[in-house]
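Here the complex is missing a single protein chain, while all its other protein chains stay put.
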C-alpha cells in the first residue's frame, strides 16, 4: 500500500495534483482550531463586507467572518465525509470479501441484498429520516445512516476483486495450510483489496458530501452546525447571489470544487493503478 | 426465450423485494415520526379559528380511528399493506382528506417527464462524447471537453441549477425560470401547449444534463480506452473494417453494456437531483411535493412520496434490466 | 528465391517510450531480413517477448505508438502490386487488407465481437473486399463455410454460443473467405486442447494448399512448427538468429538456441534428462552487447560478447547468426519425421 502511494506520487501527475488539492482543504479545515470566533456565533463582525485584507473571504450577512466560518464548515463536512467513508468501508469490505471469498449461496444472497440497496432512492429516505429526527439528526447520526446506504456499489467492486483472488495460487496454499477463511480474507486478501478500497473511499466521500450539501441547501440538516451545506443554505436564505454578496457563495463553491477535484483525481489515479491496461495506454500516449 | 423468461422472472422477484423492503423501511421510519398526523390535522383545521375543546376531542377521536393509531404496530403495518396494494396510502394531511396518492399521481408525470428527458439526453450525449474521447484520445476538442467536464463535475448541483437561473433568467433573461408551462396556454393536446412544456422544461432539463453528463463521459471514456485494446477491436482494425463500424459496432456497442448497468444503478441518485431542480426552477413534480410535505409536517404524504419513489426507481431499473439482454447477447442464456 | 511474396530488409522496429524526460527504446525488432515465397508456410519461433509478436505487427501493418519503425523496409508483392505497409497510406492499406492480406489472431476467445452475430462479423470484415451485395455475399460465405465443413448455422450464432475450436475454425473461415494471398497466423491454436488443435491445424493446412496462399505461422510450440511449416525462422531477443527448412532446422540446427528449442520437445519414451537453458531472455530495453544469446550460451566465447554475429548462409536456404555455427550439434537424437505428421506430446 505504501509503495503504491510512493509510486503513484512519483509517476502520476493526477495523483500529485489530487494530493495537493486535498491537502489544501485539509489544512484549511485544520485552521478551525485557531479560529478567534466560535462557529455558531452570529453578528460578531460587520456584515456584508467583501473580501479584504482584514476579512480574507469577506463577511456574510449573518455577521460572521467567512474565512473562519468556512474552516469550521470544512472541518465538519470533511469529517463527515471521512466518517461515512470509514463506516461504509467496513460494511463494504465485509460484504464484498465474504461474498467474493465464500461464493456460492452466500455470494448470491449477499449480492441480492446488495442490489436492493442499490435500487433504493436514497434521498427521499434521508428526508424521511430528517422528517422524523429533526434536530436530533446530527452529523454522526447522518453519517451512520449514509454509511448504511452507501456501501453496495463498492461492495460489488471489492467482491469482484476478491473473486479473482480466490483462484490464485496463494489462496489454495493458505487453505492447505489450514488457515481459517477469516484469516485468509483479512491477512492474505485484504492487501490486494486495499487499492480499490482506497479509490472507492474517495468516490464515496464525494458522494456523501454531495448529499450533505444537497440536504443542507434544502435546510434538511441541523442548521446550527456549520457545514458546506448549511453555509449555502444561509447564503441562499439571505439571497446572497442576487443581492451581491457573491463571495458567500462563490468562495465555498470554489473550495468544495477543489476538495471534490482532489478526491476525484485521487480516485481516478488509484483506479488506473489498479487497472494496468489503462496505465500501459497512458505510457503509450505519453510519446 | 425460456432463458429470457427465467431472467425476467428473477428480476421481477428482485423488484418485488426492493419495493417491499423499501416501503417497509419507509413505513417504519415514518411511524417513528414525533409529529402526529392527528395533531397536525387538528392544527390545520382549527388553526383559522377558535375551536372548542370538545370539538377538538371529537375530531381527535375520529382521526385516531381513521389512521388506526389505536391499534398495535403490527396491525397498522398489515393495514398499511392492505391499503398499499389497493394503491391507497391514506389521506394527505396538508390537503385533508384528499388521498395522498392522488397528489402524488398528479405530480409524478412531471418528474418522470423531466427526468426521462434529462437522463436520456445526458446518457446519450455523455456516452457519445465519452466514447469518442476514449477512442480519439489525441483529439483536441474532445480533450478540452474532458477538461471542462472535470471542472464542472465537482460543482454542487444546486449551484449549477442556480447559476443557470441567474444566467438565463436575470443576466440574459431569455428563458422562463418557473412553472411547467406558460400562463397563456392551457393543458391540451395542442402544439402550443406541447411547445410551452418543452420550452419550460429546457432549462431544468439542461441543468440536470450539465450535472449528469460528466459521469457518463468519464465512465464511457475509461471503458472505451480499455475496450480499444480488446482483441476483437484490434482484429477488426487489422481486417480494415470501416472506422465507423469499429467505433460504433465494436467499441461503443460493447461499452454500452456496462454503461446501461451503471444507468440502472445511478437512477436512485439522479432522482435526488430532481428535488433540487424543482425547488430552484419552481417546477411541478414529486420533489416540490416532498418538500411541501416535509415542511407541512405531512407524514402521510412524505410516506407516499417515498414509497412511490421507491417503486418508480425500482421499476425503471427493472425496465433497464429487461433491456439488458437486448444489448448483451451473453445475458440471454444465463 | 525467384518469386518472394514478402521481402523484409534490415527492419528495425522499436517501442519508443518517453516518460519523465527519459527516452527509452525497447528494441523489439532489430535488423531483421527475410523473404517469404508464394505458397510457403513460414514459421516464426521464439520464446515469449522475443519480439516475434512485434515483428508480425509490423508485417500486418498494425503499427501503433509506441511501436515505431526505425529503419528498413517491408515489401509485399501481390501479383505485381507492390506495397510497403510501413510507408503506405491508410487508403492503400485498406485496399489490401483481407483481400490480399489476412490475419488469424491469437486467443480465439476474444477475437470475435461478443455482441455481434457471426454473420454480421463476416459482413464487417469481408463484404467490402469481396464487393458483393447482400444475397450474393451470403451465398459466398455459406459456400465457403460448407467448403470448410462448417455448419452454416454458425452464422446466426453469437461467439459465446460456440465452442473454442468452433470459434477458431470460424476465424479461419473469416480469414480465408476472401482468398487472400498472404495470411499471418499468430498462435492460432495456443488456447485449444490437443485434439481440437490438430483439427484446426489440418483445416488451416487444407485451405492454404487449395488457395496456394503463403502463411507466416507464429507459435512458440516447436511441435506445431514441425507439423505445419515449410521453413522456420528462429527469433531471439528481437533478432532473427537462424532460418532454414523445417526438417533441416530440426535435424541440423546451426545455432545453440535452436538446438535448445528443438531439444525441449518432449518425446514419447524418452526419459533422459534435458539440458535446461539457464537464465532468462534479456531485456529488450538494454540487450547484451555482441550476440544477444551469449550470456546464456554454453558455447560462448570472447568474440560472442563483443561482436554481433551476422546472419550467414550455412547450407541450402539455411542461414544462422552464430560465431560458432559449425560447432553446433543437436542436443538430442534427431527424431523428426514430418511425413508421419504426428504431434509429439
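So that you can tell them apart, the chains are marked A, B and C in the order they are listed, and the count of residues begins at 1 in each.
Keep this in mind: a residue touches a chain if its C-beta (ideal position, glycine included) is under 8 Å from a C-beta of that chain, and two chains touch if they have at least 3 such contacts.
The working rule: contacts and distances are computed from a predicted model.
Q: UniProt protein name for the omitted subunit, picking from "NADH-quinone oxidoreductase subunit N", "Amylo-alpha-1,6-glucosidase", "Peptide/nickel transport system substrate-binding protein" or "Multicomponent Na+:H+ antiporter subunit D"?
A: "Peptide/nickel transport system substrate-binding protein"
Q: Given the contact rule set out at the top, which of the displayed chains would the hidden chain touch in the full complex?
A: A, B
Q: Where the complex has a chain not shown, which of A:79, A:103, A:181 or A:219 is the residue touching it?
A: Answer from the full complex: A:219 touches the omitted chain.
Q: Just one of B:98, B:226, B:261 or B:315 touches the chain that is missing; which is it?
A: From the options B:98, B:226, B:261 or B:315, the contact with the absent chain belongs to B:98.
Q: Any idea which of B:14, B:259, B:279 or B:306 touches the chain not displayed?
A: B:279
Q: For the chain not shown, which residue from A:24, A:42 or A:113 touches it across the whole complex?
A: A:42
Q: Suppose we count only contacts with the excluded chain; which residues of chain B make the list?
A: Looking at chain B, the ones touching the missing chain are residues 35-36, 39-53, 55-56, 58-60, 92-98, 103, 106-107, 109-110, 112-114, 116-117, 120-121, 124-125, 128, 162, 165-166, 169-170, 173, 177-181, 183-190, 192-194, 197-198, 201, 279-280, 282, 284, 288-289, 292, 294-297.
Q: Since one chain has been left out of the picture, which residues of chain A touch it in the full complex?
A: Residues 40-43, 47-48, 61-63, 134-135, 219, 223-224, 236-245 of chain A touch the chain that is not shown.
The rule is simple: only the chains that are shown with their structure count from here on.
Q: Work out the mean Cα position per chain and let me know which chain is farthest from chain A.
A: Of all the other chains, the one whose centre lies farthest from chain A is C.
Q: Higher C-beta contact count, B-C or A-B?
A: Most C-beta pairs in contact, of the two: A-B.
Q: Can you work out the whole-Å distance between the CA centroids of chain A and chain C?
A: 51
Q: Send over the residues of chain C in touch with two or more other chains.
A: Within chain C, no residue contacts more than one other chain.
Q: Quick one: which residues in chain A touch 2 or more of the other chains?
A: 285
Q: How about chain A: which of its residues touch chain B in the complex?
A: Listed in rising order, the residues of chain A that touch chain B are 112, 115-116, 118-125, 127-132, 134, 153, 206, 210-211, 213-214, 217-218, 220, 228, 232, 241-242, 249, 253, 256-257, 259-261, 264, 268, 271, 275, 277-278, 281, 285.
Q: Per the contact definition, I'd like the list of chain B residues that touch chain A in the complex.
A: 14, 17-18, 21-22, 25-26, 29-30, 32-35, 137-138, 150-151, 153-159, 162, 166, 170, 218, 222, 225-226, 229, 265, 267-269, 271-272, 275-276, 279, 290-291, 294, 299, 302-303, 305-306, 309-310, 312-314, 317
Q: For the complex, give me every residue of chain B touching chain C.
A: It comes out as residues 230-232, 234-242, 245, 249-250, 253-254, 257, 327-330, 333.
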